[in-house]
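What you see is the complex with one protein chain gone and the rest in place.
Presenting chain A:
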Amino acid sequence: MALKIVKGSIDRMFDKNLQDLVRGIRNHKEDEAKYISTCIDEIKQELKQDNIAVKSNAVCKLTYLQMLGYDVSWAAFNIVEVMSSSKFTYKRIGYLAASQCFHESTDVIMLTTNQIRKDLSSPNQYDTGVALTGLSCFVTPDLARDLANDIMTLMSHTKPYIRKKAVLIMYKVFLKYPESLRPAFPRMKEKLEDPDPGVQSAAVNVICELARRNPKNYLSLAPLFFKLMTSSTNNWVLIKIIKLFGALTPLEPRLGKKLIEPLTNLIHSTSAMSLLYECVNTVIAVVWLSVLKYLGLLAMSKILKTHPKSVQSHKDLILQCLDDKDESIRLRALDLLYGMVSKKNLMEIVKKLMLHVDKAEGTTYRDELLTKIIDICSQSNYQYITNFEWYISILVELTRLEGTRHGHLIASQMLDVAIRVKAIRAFAVAQMATLLDNAHLLTGNTQHSGICEVLYAAAWICGEFSEHLEDPMATLEAMLRPKVATLPGHIQAVYVQNAAKLFSTVLCGQEGAPADSKVAQETSQLLIDRLPVFVQSDNLEVQERASCILQLVKYIQKLQQKDVEVAEEVTALFAGELNPVAPKAQKKVPVPEGLDLDAWINEPPSGSESEDEGRKTKGKAVFAREESRHTKPRYTEVDEKELAKRREVRKAEQANNPFYIKASPSSQKVRTASSPNRQLVLWMPMSDQYVKLEEERRQKNKADRKKDKKKRREKGRQRRGDSGPESEEDITPAHMVDIVTEEMPENALPINSSLTSRCITDVCDIQGNLHDGSQVVVSVIFENKCDSFIKSMEFNVMDSLNSKLQRPEGAGPHDSLTVPFHLPPGISSEARFIFSVQSIVMPQKLKGTLTFIVKDSSTHEKLDFKLHFTCTSYLITTPCYSDAYAKLLESGDLKGSSLKLEGINQPFHHLLARICFHHHFSVVERIDSCASMYSRSIQGHHVCLLVKTADQTVSIDAKCDEPGLLRNVLDEIKLTFSQC
């Protein structure tokens, strides 16, 4: 018998065990499936034996095969057999196999119930352990129901090893058999405070799992968990608890505050990254929500600078932040919005902001909102406004705010827009008239509030643009109400002055129809009646203006009574339109000759510095004079700094002054990109309803522009080709005009325009007039690129002191010239305009506008452009003989200047042809790589060039009797070559 056992075990030694199986599979890579099938046959044989050791070995191998994906469900019964072995070794193998192979549908499971119950109550804790482990994997509802009580008992087992497993498996039991939850829960709660950390951890695990599904029901455990969080040192448990609190705090906000301290402690004390992470996670989720919101917005504003697009997509989120109860978050959000607006979303954002203005409590925040609305709208020169009527109504709406300090801001915006956006004036005037009429609402109870500043703007706009008023009489009456006398002095002054303007408008209107002269007289009477109030004002300005105008009106009344027509003369008082002036306009006025702005008008008072030096040099009085000469430049240095400072101050002033057009970077960009024969397609913007269309058009337009450029270049090449280098003298001078769109007109069009697309191309040649020394002819080619008929084109250029557009006799200095043709779609035509120029020494840029009517529309459309008169355009190709040329040079009347061009690798004759072509020179003589050239200005200045070339370097020595002109011509030549 004993022998048999020994023999059996020796047989077994040579049975394949798990290691052999693994090794075998690895050695049979090619025919793995075949090898395994033989193994399975072997296993089947082994399972038929009575020996439990052999069986368990087979089951062990099956477990491995199952893992590789083989179906072993046929051996389920054998697994149960091995499970029920009394030896732990085999039992463990059996339970492992069961946990891997059994499914809920495995029918032998129901045979295991009693076996498992027996194992659970086994005196050996590891028997119980493996049973619990196995059961956790294949527990079915039936098993859960039958074993729930046994497991619940185990939760109070003396061995912590069993307790923790029992606690953990309860979760599985709850899942399969929910009825067990209620009776088991008190004990589960008890286990949270189990002395053994493992059991505690298991209980936390289970409760966290349950609470995750329904946090509300576990709020009552919060104090317990709170205690655990402060006492436990097990990271895993802490992580679980912190995660649980993350789920609980949204339900119970008071928890958040309590958590801050322990969480902060943990964050500071823990070295475990995972715990730290979860702490921070929870902190983010609940505790410092508002702090994070703020920081998030702050971060966004930084991102906005570099990636505006990515922030813009969060617009709604940011708008939501405006509802936050924390004021600093709202202010942050406002800041962000400022950077986020675009043409598309401006109206939407402002509309939302207006809603907030209505809701806002506290004037500080409301004022902040107001300034932000205006900032947002007016930023980058009103870049994002597509509808100025809308903007005016927003401004008017803002005046309804009570107690705001920003009345002057609104006022300056109104003035700015009304002055600069001509198309809007009628609308603005109508709105302002209403505002004046309701002035009592503004001033009613808050007399000293800043909002009455708006009336300043309203009165001025109504007066200045009174021709747009529907009922000037009514407005006049409104402006002269006695209550006006309670307004601040400077506003009253404006009222008085503009009442006079309105008066002139009224007279104008009435005297046209003689029958109504009575009304005109009544108007005079009204003024005479009402003005004395202002004459008595304690404000000097008001008093002065009022008394002056009162006397004027009295005199007019006298004339009226004699039936003398006075309207025209009165109107003349206020004639002339106020034009906006660009901040750099001063630069365009040429400095009168002989005026040196850098020179001292009076010698500067001797500063302390020179005194010091004077003291030092006292002993050497002889050199004193020389010393002082040296110090002079130092003064100018200081002075330059001072000048720069003043310039800054002036810029700041101009930026705040609505009457200045701010330089727009975009237009500058266009200007610098000038090229010979350049042309720009100018295109007209649309009403805001067409924002989308607009974009499409813009792209199309870009493409057009490219095409056109190409075309022009080809044309230019052709011309050059025709003339050829040999017949240099025949090259016709052609020069360019830069037409640059200004920023404003783009959006300044009236919104009611229903037009879609209009494009006009202007190409200009500027050519001096040979017969008159001060005339330049500008030929402009108008090309209609849109689909509609364009008519009533009017060409106007703002005259500068130096250059004037020649207008027909009798025309005023600001009248525009009618272009003598209409343009059907796709047609281009040329018109010539003559300019008279006084000084030709400096290049000039003239600003102009082209107004036109597109058929089927009654409104005038406007196109702004710039004419660029280069000095070259004042030169006329004049042939000159070499002997006359030599005489000229010898005469000594000419002053010299020179220019070096590097890196020119075109043939010399091409170079000469270019100068001839672009700069109107003719070649006098050419010897090898040296040529002399000549040109004459329209005012008879001689310009002589000596061009030499060697090794890609071209040196030009030039002489001219006007050094300024020469300098500019050379600069232009340089520019021409730098562009090729």
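Note that a residue touches a chain if its C-beta (ideal position, glycine included) is under 8 Å from a C-beta of that chain, and two chains touch if they have at least 3 such contacts; residues count from 1.
Everything that follows uses one rule, which is that contacts and distances are computed from a predicted model.
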Per UniProt, what's the omitted chain called: "serine--tRNA ligase", "AP complex mu/sigma subunit domain-containing protein", "Ciliary neurotrophic factor" or "Auxin-responsive protein IAA16"? "AP complex mu/sigma subunit domain-containing protein"
The one of A:77, A:126, A:555 or A:600 in touch with the missing chain is A:126
Would you mind spotting which of A:205, A:547, A:571 or A:796 touches the chain that isn't drawn? A:205
Can you work out which residue in A:187, A:243 or A:314 touches the chain that's missing from view? A:243
Going by the touch rule given at the top, which residues of chain A touch the chain that is not shown? 5-6, 9-10, 12-14, 17-20, 22-23, 26, 29, 60, 63-64, 66-71, 87-89, 92-93, 96, 100, 102-104, 124, 126, 129-130, 132-133, 135-139, 161, 164-165, 168-169, 171-172, 174-176, 178-179, 181-182, 197-198, 201-202, 205-206, 208-210, 212-214, 217, 234-236, 239-240, 243, 272-275, 277-278
